[in-house]
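With one protein chain held back, the other chains of the complex are shown just where they sit.
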Amino acid sequence: MLNIGIVGGTGYTGVELLRLLALHADAKLKVITSRKEAGSSVADMFPNLRGKIDLRFSEVNDPALAKCDVVFFATPNGVAMQEAPRLLKAGVRVIDLSADYRLKDSKTWEKWYGMTHASPEIIAQAVYGLPEVNREKINDAQLVANPGCYPTAVQLGFLPLIENQVVDAEHLIADAKSGVSGGGRKAEVGFLFSEAADNFKAYGVAGHRHLPEITQGLNGVTTQSIGLTFVPHLTPLIRGIHATLYARLTKEVDLQRLYEKRYADELFVDVMPPGSHPETRSVRGANVCRISVFRPQAGDTVVVLCVIDNLVKGAAGQAIQNMNIMFGINESAGINIVPLLP
Amino acid sequence: MLNIGIVGGTGYTGVELLRLLALHADAKLKVITSRKEAGSSVADMFPNLRGKIDLRFSEVNDPALAKCDVVFFATPNGVAMQEAPRLLKAGVRVIDLSADYRLKDSKTWEKWYGMTHASPEIIAQAVYGLPEVNREKINDAQLVANPGCYPTAVQLGFLPLIENQVVDAEHLIADAKSGVSGGGRKAEVGFLFSEAADNFKAYGVAGHRHLPEITQGLNGVTTQSIGLTFVPHLTPLIRGIHATLYARLTKEVDLQRLYEKRYADELFVDVMPPGSHPETRSVRGANVCRISVFRPQAGDTVVVLCVIDNLVKGAAGQAIQNMNIMFGINESAGINIVPLLP
Amino acid sequence: MLNIGIVGGTGYTGVELLRLLALHADAKLKVITSRKEAGSSVADMFPNLRGKIDLRFSEVNDPALAKCDVVFFATPNGVAMQEAPRLLKAGVRVIDLSADYRLKDSKTWEKWYGMTHASPEIIAQAVYGLPEVNREKINDAQLVANPGCYPTAVQLGFLPLIENQVVDAEHLIADAKSGVSGGGRKAEVGFLFSEAADNFKAYGVAGHRHLPEITQGLNGVTTQSIGLTFVPHLTPLIRGIHATLYARLTKEVDLQRLYEKRYADELFVDVMPPGSHPETRSVRGANVCRISVFRPQAGDTVVVLCVIDNLVKGAAGQAIQNMNIMFGINESAGINIVPLLP
Partner (left out) sequence: MLNIGIVGGTGYTGVELLRLLALHADAKLKVITSRKEAGSSVADMFPNLRGKIDLRFSEVNDPALAKCDVVFFATPNGVAMQEAPRLLKAGVRVIDLSADYRLKDSKTWEKWYGMTHASPEIIAQAVYGLPEVNREKINDAQLVANPGCYPTAVQLGFLPLIENQVVDAEHLIADAKSGVSGGGRKAEVGFLFSEAADNFKAYGVAGHRHLPEITQGLNGVTTQSIGLTFVPHLTPLIRGIHATLYARLTKEVDLQRLYEKRYADELFVDVMPPGSHPETRSVRGANVCRISVFRPQAGDTVVVLCVIDNLVKGAAGQAIQNMNIMFGINESAGINIVPLLP
């Protein structure tokens, strides 16, 4: 039985970790901290947890964290980089759901995230937690940088094309659509129901923080140079990311077979039959990525459709998948869920 | 291990049964029939079930049904009354999620449902499957009439008041709001996204089929005569019922205590702390009913707020709860779920 | 041509005033103030106004306000009570969309709104701007207190019953449902898309500020004493209020005729045919209230269904209706709109 700590459990990735861990047979939640909510009951804030989680939020530096086997950071960017080092020194394994340790180059990180990195010396030891690429390294990792939601969907969608060098890697296009929970549980006007409902818009077209993360990830699996145009959109869903990916073919290849082969052994990537259009609701609440691949009008443009639940395979579910791998537990423990449809 | 059959699994209660049974440790789904979809794969129709349910729909009269321990009818009204008798004779236990066996008086049933009842002789043996009222009878039942969604919420909300005779039972008001999935997976203009989204309306104010079901249920627990004004509304949710109940107090009573005591031993009814406002999302995907009770301005009008997921505690989840009771399994087997929030 | 000023135009009632005034043939928008946005372009904040409104927000105390014929306050509660007196002295007519002058008893106001009233001496001269009750007084008013959204719907729904003393006025029930824009354009977690979408809940059951406003209004049209249980709910609409009203009949009366007669000359109240269920979308964007009345099962409980767009007949549209009445313009000028459906 693993003893679990969570730092910063009041956002959407936090409540999602709680939902999944509450029924994980090998995990025991010992402590959850919150700067603002210390002392209050977790179930008072998240009524879905009534009767399932009895804990109260504790103070930020609760010493109980250092006694855990693993601590999840479900904090805003800039917190884990300050608090994780102490836990790592205490021998705790850390899974950071924020962006603090995702980018290998601290200068790039500082440019995109607008702050000085507090612990650049440990970036190198962080393993990027995309199991479909780094499963073995994750197994040994003490610090896992859990991928962003868009980067998970976009990388899983592009990987077979890039690893096999069958497309023009310098002109990739990712047209990605996210549900509003991707923006977090923050009181911002732009995420109000009356602003975001019955509305659709792009944002960050000039540049988005997930661009360097995706580029770094894809560069890691090929000798080609990656060029990516990444356009995120806000769509009136609570949960879900749909990435529509475009690339120019440079070689003849059986695309369906390429994808099926690449993910044949992956529990949480589902390559759908030819002609399928994966829907975001088909993964709602579950740790799965569904993909289909097209070559419209038999031209040289490949279209890949890729869906995940941004809070599960795009955040908390993948974090638990990483935990399972780190501790040699069955990889699907606690995340063997049937998506909620309708 | 129970062998399970489902008749008519292409609607929302059908897919919900499948979602829940897929991970039920004591249940093995053997056969699922569909008039229209015989031969096609269940997971092709409901992509959330890919990798979880391997079955194909079989013909309506598949003889495999008669070999099951229990068969669920997730059919439109009017089917179970024709097909259930044959299975009952074969010794199969039946849980009917439709309305066919809910009303004890076949004439009343025929008036509200607009058809002649095909098997009125077995109505008497059907047990109304509201565990919080009929748990012992359900345990012995061969045929369970699973309650409607509105009747589940409204009865659970009124029960403590009616059983204890503390209100004017002849002037009850139930102002109920349902998500659109309550209308089923039928191609009707009124349930189109463009009609039902960003819209709110009452319907059936002059009379709704769930009125006699609720009245019968409440009459069953009191010697008083029940009079109910029932106003259902369609609200742009996928899942969820919120019943707001009004009654006039006739006796002084500690309402909070009355409710807490009534449901103290009920696993799936959660009486919330005073002043709480239960939200439909706090029960999304889960077999739980949350209730709070108010006495505004200390007047003589009691207000009860009551939420369920219409497809779970209001349909498939309650059906499985009934199955668990019938077969002496742990009552929460397969339905120990944390609601999905956000 | 009327010269118009708006104080505080950055909320939803503000942008709605702008939408309607932009095409009002007799109105010229001269000045709009905003504490936070002074200097910035109105159309930058509300892109729907691009090409329609050229103004920039000006400072709060812009002297141009005093030169207007009429000034609308679209401010949070507590602002108009401080700033309106100065404009009134300057001879400007004022329409206050906030709650500052709605309650005649300043002590009651202070209790519900939690602040000391800054100008209690002018409450008496304020006319409550419900044209269907106070049209003549509005015509002469210098200061109009524009009704709240719930109070508009609930009063219009109850008026025929109360004025004619045909129900038990001490036990009225108003079960009201509002779209999320009723909560304003404020960054609050509870109004986030991910919190409010696919969710339904009651709030303020123990007591809501609109209760004394409704009670005062209904007490004003009868000698009976009004008792009201008011339960507001938040529903995942952007716009719209649906009030479901319940009352116990004390006299035999032709309800349909009572309502049709009461509103026969009202341009903006539509009594629908017997058996109708008004939908919120049937009034979306328009200054109309649609009503239908039922007597289910021929019992003694009357059910009234009443819908408005909370931002139009419940706020900005009614404010313009009041302006038209005050200045003797055609009452429907600028608000002769066909609701947007779907």
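Each chain carries a letter (A, B and C) given by its place in the written order, and its residues are counted from 1.
Basically, contacts are C-beta pairs under 8 Å (C-beta built on N, C-alpha and C of every residue); 3 or more make two chains touch, one makes a residue touch a chain.
Here the structure is a predicted model, which means the values were calculated and not measured.
Touching the chain that is not shown, out of A:218, A:238 or A:286: A:238 (per the contact rule at the top). The hidden chain makes contact, of the residues B:1, B:25, B:189 or B:298, with B:189. Of the listed positions C:83, C:132, C:198 or C:213, the one in contact with the omitted chain in the full complex is C:198. When the whole complex is considered, the residue among C:61, C:82 or C:336 that touches the unshown chain is C:336.
For subunit A, the list of residues touching the undisplayed chain reads 171, 173, 175, 177, 179, 194-195, 198-203, 205-207, 227, 229-231, 233, 235-240, 242, 244, 246, 248, 275, 277-281, 284, 294, 296-297, 299, 301, 303, 305, 307, 342.
Not every partner is drawn; the one left out touches subunit C at residues 12, 15, 18-19, 22-23, 46-52, 181, 185, 197-198, 238-239, 270, 272, 276, 278-279, 281-286, 288, 290, 336-342.
As for the chain not pictured, it touches subunit B at residues 12, 179-181, 183, 185-189, 191-198, 236, 238.
In this section, only the chains that are shown with their structure count from here on.
Here the CA centre of subunit A is 36 Å from the CA centre of subunit B. Averaged Cα coordinates give subunit B a centre that lies 39 Å from the centre of subunit C. For the pair subunit A and subunit C, the distance between mean C-alpha positions equals 45 Å.
Residue numbers of subunit C whose C-beta contacts span two or more other chains: 179, 194-195, 198, 236, 238.
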